[in-house]
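This report concerns only the one structure given below.
Only a single protein chain was left out; the remaining protein chains are all shown in position.
Naming follows writing order (A and B), and every chain is counted from residue 1.
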Amino acid sequence: MSLVCSELSIRFGGLVALNSVSLELKPGMMTGLIGPNGAGKTTLLNCISRLYAPSSGTMTFNGADLLKRKSHELTQMGITRTFQHLELFESMTVLENLIVGLHSNARRNYITAAFNTAQSEDNEDELLGRAEDISEFLNIDRYMHYPVSILPFGIRRYVDLGRALISKPKLLLLDEPASGMSQNGVADLRAIINKIREEMPTTILLVEHNVNLVMELCEYISVLEFGKNIAFGTPLEIRNDKKVIDSYLGEKEDR
Amino acid sequence: MFYFFQLFYGAVFHLFKKFGIVLFPLLLALPVFISDFQIFKLTTALVYIIILLGLNIIFGYSGQYSIGHAAFALMGAYTAACLNIGSIHGIILNGVFSVLMGGFASLAVGVAFGIPCLRMEGPYLALATQSLAIVVPVIIRSRYLEPFTKGSAGINIHPLSSPAWFLQHFPHFSDEKWQFYIVLIPTVVIVLILKNLLATQLGRAFIAIRDNPTAAATLGIHVRKYKIIAFGLSSFLAGLGGAILVFLTGYLRYDSYTFIDSITYLIVIVVGGLASIEGCIVGSLVLVYQSNINNLIGKCIPGAQDLHWAIFGSFVIIIMLFSEKLNHGGLGYLLKKYHRKLLYDIQGVLL
Partner (left out) sequence: MGGLYGLVAMSIVFTYRSTYVLNFAQGEMAMLGTYIYWTISQFIPIWFAIFLTLILSFFMGTLLERLLLRRLDKNNPSSSLVLTIGLLMVINSTVQWWYGPIQKSVPSPFGSGVIRLASYNFSLHAIGTILMVLLAVAILIILFKFTQLGLALRATAENWRAAQLMGIPVDSMLNLGWAISAVLGTVAGILVAPILVLVPSMMQPVMMYAYSGAVIGGLESPVGALAGGILIGVVENLAGTWSPIGSDLKIVIAFALTFVVLSIFPNGLFAKREARLY
């Protein structure tokens, strides 16, 4: 259940985005990743989901070497992610978006599909069922048959989340889920995340700017600055860590 | 006024859907009532459905620009024709074999070209496929392949005709009628299979790749693999279609399928509707009956004869401008939409 990144580095042209970053996620726990803009948080996420190739370092998940895998193999290992900018399939409905999330984990048999046999109908029904379950879980079942392009941002965010959750992942990577949300939205999000932790326990990596949220929900927090680790520990430790306060949190008076 | 138009449209489609079972025998019986030439046109329309389906798969569903589609049709056609020079006419098995080989030849080339194309995006991909479309006819005409392809003169083969044993029982059964029924079989089979495939995982994977390849990849879709499948499937269908057409017309030249044809295919499936099978059917009808449409336009708007392509082009422009509202579809989508509207409204009236 654990992701271990060790000394990951990546550079884009002359810019070193990640400089020997290490991270170890405790299984079943939620770890937060915070840091100022440009610290490399999303870059790290992209490395984990194999959209970028790090120039050095290692990454394993449950012992398996992630660097040898490609993006699409991750879901089979149980790793899914959400996106800060959602990246939905705009021409599809909510239902269809969710079902795509099951692509690699569902039974796929093109022969039976081609001839529309009973078995393929059963497959489709099963996909439908799981999509309905997830949408109920996230309270978006009302919107199931709407095309995502017309839905409000908050609902779209949950579609993105649903896509990642529907395959019952072992590792869930959340990329700034609270960004763009209102106060109410963040409260809802908090409730949903708690619900996830209760009903679908899994390891979660939460990249976020909303430090309050991270402090409340996460058992551990890792802090990045300019592509380097500067701290790791429990929320209490992080809140009192001098380096973190200097670089990111600021003194009490400033807030 | 427009409302009634919409209802009418929907009603037509409704009839098709609900009573397809009934309409199908009508389709089967149709050749009895119309002239041989009309039957021939209809048969060509059937084949074009296959070719356009191929284009729709790669462009409509998977979002990969392909403006070289005609080249695959040409390759399939030539493969089938070459395998058939000097052979006895009308023998079904021989024809089926050649046609299938045509399909597979195109498939091979399609995949071979698809692999380097995997990394290309958007306009670059379009230009790569354009290169293909331009190059293939030239190569076919060139003197290196002349012993096989007979260069500029083209190939003549004996078109499909009613076999002797059949003619014994039905002496007036024309070649065209025979062709129609023979071609109907693979067309229906292909359409049904693809309809199923595209409605399930495969279709969704294609659309996912079109809409957002990054998200698709992180959700477990092997983007490269599916692109290759799309290329292969699309070129297979084009080759198959091209090969069948050779057996219908009996004549093939290196410029039977030009780059301009590729562009017309594109225009026609946009008008018909991207990412939909109905779109291919509508598109095929538009393509085959374009001169009839042209005459119709000429009657409605005096002096506008021969402007039909400009009008189709305008349709394309308008459709693209409103593509969001149309959900990337074309006339095919409108059909579906009006059909649904009809159902809702009728329910309202009945209740």
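Here, a residue touches a chain if its C-beta (ideal position, glycine included) is under 8 Å from a C-beta of that chain, and two chains touch if they have at least 3 such contacts.
Everything numeric in this text was worked out from a predicted model, so none of it was measured.
Of the listed positions B:Ala108, B:Leu127 or B:Ile293, the one in contact with the omitted chain in the full complex is B:Leu127. When you scan A:Ser71, A:Ser120 or A:Asn210 for touch with the missing chain, the hit is A:Ser71.
Among the residues B:Gly54, B:Pro186 or B:Pro213, only B:Pro213 touches the chain that is left out of the figure. Considering the full assembly, B:Gly63 is the residue among B:Gly63, B:Gly103, B:Gly203 or B:Gly279 that touches the omitted chain. Of the residues in subunit B, those that touch the hidden partner chain are 63, 65, 116-117, 119-124, 126-128, 130-132, 134-135, 138-139, 141-143, 213-214, 217, 223-224, 259, 263, 266-267, 270, 305-310, 312-317, 320-321, 323-324.
Criterion: only the chains that are shown with their structure count from here on.
Subunit A and subunit B have CA centres that are 42 Å apart.
Taken in their complex, subunit B has these residues touching subunit A: 193, 196-197, 200-202, 204-205, 207-208, 210-212, 214-223, 275, 324, 327-328. Residue ranges of subunit A in contact with subunit B, taken from their complex: 49, 51, 70-76, 80-81, 83, 87-92, 96, 99-101, 103-106, 108, 110, 113-116, 120, 123-124, 147, 149, 163, 167.
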